[in-house]
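Missing here is one protein chain; the remaining ones are kept as they sit in the complex.
First chain written, first letter: the chains are A, B and C, and each begins at residue 1.
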Amino acid sequence: MSKLLKEEIISVEKATEGIYRMTVASDYISANAEPGQFVNIKCCEGVQTLLRRPVSICSTDRAKGRYDLYFQVKGAGTKILAGKKSGDFIDILGPLGRSFDLDIGYRRIAVVGGGIGIFPLLFLLNESKAVVKRSYLGFRSSGYIVLQEEFRQKSNSLEIATDDGSYGMKGFVTDMLERDILSEEFDMIYACGPTPMLKKVTEIAKKHNVRCQISLEQRMGCGFGACLTCACETRTEEGGSQFVRVCADGPVFNSEDVIFQ
Amino acid sequence: MSKLLKEEIISVEKATEGIYRMTVASDYISANAEPGQFVNIKCCEGVQTLLRRPVSICSTDRAKGRYDLYFQVKGAGTKILAGKKSGDFIDILGPLGRSFDLDIGYRRIAVVGGGIGIFPLLFLLNESKAVVKRSYLGFRSSGYIVLQEEFRQKSNSLEIATDDGSYGMKGFVTDMLERDILSEEFDMIYACGPTPMLKKVTEIAKKHNVRCQISLEQRMGCGFGACLTCACETRTEEGGSQFVRVCADGPVFNSEDVIFQ
Amino acid sequence: MSNIDLSVDICGIKMKNPVIAASGTFGFGREHAGYVDLNRIGGISVKGLTLEPRAGNKPPRVAETPAGMLNSVGLQNPGVRSFIREEIPFLRQYSTAIIANIAGNTTEEYCEMAEILSDADIDAVELNVSCPNVKAGCVAFGNTPQGIAEITSLVRKYCNKPLIVKLTPNVTSIADIAKAAEDAGADALSLINTLLGMAIDIETRRPILANNTGGLSGPAVKPVAVRMVYEVCQTVKIPVIGMGGIFSGKDAVEFMLAGASAVMVGTACLVYPDACIKVCEGIEEYMRRHGFERTADITGKLVLNT
Partner (left out) sequence: MSNIDLSVDICGIKMKNPVIAASGTFGFGREHAGYVDLNRIGGISVKGLTLEPRAGNKPPRVAETPAGMLNSVGLQNPGVRSFIREEIPFLRQYSTAIIANIAGNTTEEYCEMAEILSDADIDAVELNVSCPNVKAGCVAFGNTPQGIAEITSLVRKYCNKPLIVKLTPNVTSIADIAKAAEDAGADALSLINTLLGMAIDIETRRPILANNTGGLSGPAVKPVAVRMVYEVCQTVKIPVIGMGGIFSGKDAVEFMLAGASAVMVGTACLVYPDACIKVCEGIEEYMRRHGFERTADITGKLVLNT
């Protein structure tokens, strides 16, 4: 169950160019959050940014009662967040949304992340009981790489692709997935990142008949299921289609259910 | 001439309940400002407060290239200002407006201030070459008194009235003026404060035929004379009336020119 | 100690306070129930209903604008019958007024819905004749005095519940439209619905909303909404429910002084799930500070400058 909380910021630090880590104190969220869930933040009192901003939970420290968010500075909201200081309080709604399915039957998993989509996957790796965990991450170029060490530690292998080849493999992260999918015999693929990437991952998983969950982004009015603005088209059991809510019915979906525009 | 400036804040400190002093670094304003002038501040980037907020210049330190503002926290704009930190930059337009007439012929002067209207009068006392300077200040109650020491130092006498009698005389500051006006033979009365006070001072000055300048407040769109929103009704030479601009034709007016609503 | 009575009776809709959740921003109350006690809310205008279920528009359906938001949900809803079956029993667990907000493509659809709802356990029907986010029907009715008179008088025949007609602000004279609705039998009016707007992503050179245009709501529209509520209250005798950008008790009091008997809170419910409660507390605080005991003491008590 999500709650409306005023939480204290422990620290805000630059992780890499344009990306910040915010550590927030919260017994409630650190105890209750599950991988794939997000929080919805009112970046300021007043109207400078009116709506909340959704940010995925990247890791939790239950013992210390805190959790980490990683966010990229994009517009007014994330700019305000990046300017917050230790000791400031922020207005947070969370944890929100449907989390990844971490069935213990999934013994061999792949996580496929692109850009700012990698953050919920770190939390997932932390919580997953799988035996083999392979991480495939894609970035625009070497300057955008974050959390490399953390992903390396939390998985059995980490491979990075960059669009411009400035680090790791040059090309798409999905190329690496495609290369390994036969040999690795994954029970489950988890993916989060830009839509073209998710579409490709979905195709690969389908072709090889591997279970796959993807986490989607959509512009949100409320983040908790009330306004129906965050629509995503999915297949119905009757073979038709319907709009469901990314914030409440997702953000994590079984890839086969999603109809990409 | 006023300029559009980005100036560094040296300090923001609480002066008394709800009132803050902000010291700002500025060679330009400290060198050019005259008593009665104000600055117009964009309290934040963006739309949380859209228009600038006018604040009187309370004192300047030309040697150090800095000046002081005193402001009361009233709404969103002044709340943001109160939260500023040393080292922050603010977007300031100034110095603006017509200043008090400090003719050296005015040898005996009275300053009459009410509430947040006292601030420009301190600057005036600093700059005036008068031989006798009497200060009469009025506040709601003792908790609102600020700058008492400064006014005492800069004038030959200081008397304070409070509405509730919790400090000094109980009653209106104008009662003290009325009491002294005959004996003191002022050459000029300078007043700034709430409209009823200014109206009363104007009447007293008129009755006793003493020169009087008053500084007015009005809601402002621009603060530099372009939008005509800050209207004040004044007498024309032909005996009619006209709307003039508080920001550019004032805020200081000869009291006899002003038509109170 | 407190003898402040916040209750209101708007054309027979009895509410414990004058704060109603605005249609489309509160779903059917289920989500908000996780954050606030629905018993403390005067009433809930549910998500706009249509005769048949509607899928709504393609996403993106929301764009933030300066102090406001555009939405183009397009009346996604499960249909009026499913509402009666699935949602009323849930809502009736709480003591809060239920207002069924309805929209149709044709006058027949409106009438059929009104008829169906006449047997349902609801407190009022709110006629949405001004949804800017659907192509056919709906919006057209609300744009002219003739249109609104026609739909109101027809629906009136089929509707045995108090009938609130919701007005669009996208018109030259909202007072004329209000008058037409009153004359045609509306029991109350609610306003404003959203202002039609557009936001463009200059990088892709496309409108942000998949639907291209959407309805503007939030604090940005408040001055327009207050003005319209004032104009309408000067023109009609039936009660008026005011809305548009209400985020605080102070905002609500502006509408009430302008003449509103109750208020609706929309966008604020998305940002703050507990917005209705906060607005209500703010009204009460204002009344206490000024020594008012009944909401009628503030409704319409604006004094014009001369």
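The rule is short, and it goes like this: a contact is a pair of C-beta atoms (placed from the backbone, for glycine too) under 8 Å apart; a residue touches a chain by one contact, two chains touch by 3 or more.
What you are looking at is a predicted structure, and each value in this text was computed from that prediction instead of being measured.
The chain not displayed here makes contact, within the full complex, with B, C. Across B:R52, B:K84, B:R98 or B:K154, the single residue that touches the chain missing here is B:R52. Although one chain is hidden here, its contacts on chain B can still be listed: residues 1-4, 42, 47, 49-52, 93, 218-222, 224-233, 241-243, 248, 261. Listed by residue number, the positions of chain C touching the unshown chain are 58, 63, 65-68, 70, 143-144, 170-172, 195-200, 202, 205-207, 209-213, 216, 218-224, 226-227, 230, 245, 250, 253-254, 257-258, 286, 301-305.
Everything below uses one rule, namely that only the chains that are shown with their structure count from here on.
Counting steps between touching chains, the shortest path from chain B to chain C takes 2.
Here the CA centre of chain B is 46 Å from the CA centre of chain C. Separating the CA-averaged centres of chain A and chain C is a span of 36 Å.
Note on chain placement: the centre of chain A and the centre of chain B lie 55 Å apart, centres being C-alpha means.
Of all residues in chain C, those touching 2 or more other chains are 66-67, listed in ascending order.
In chain A, the positions touching at least two other chains are 47.
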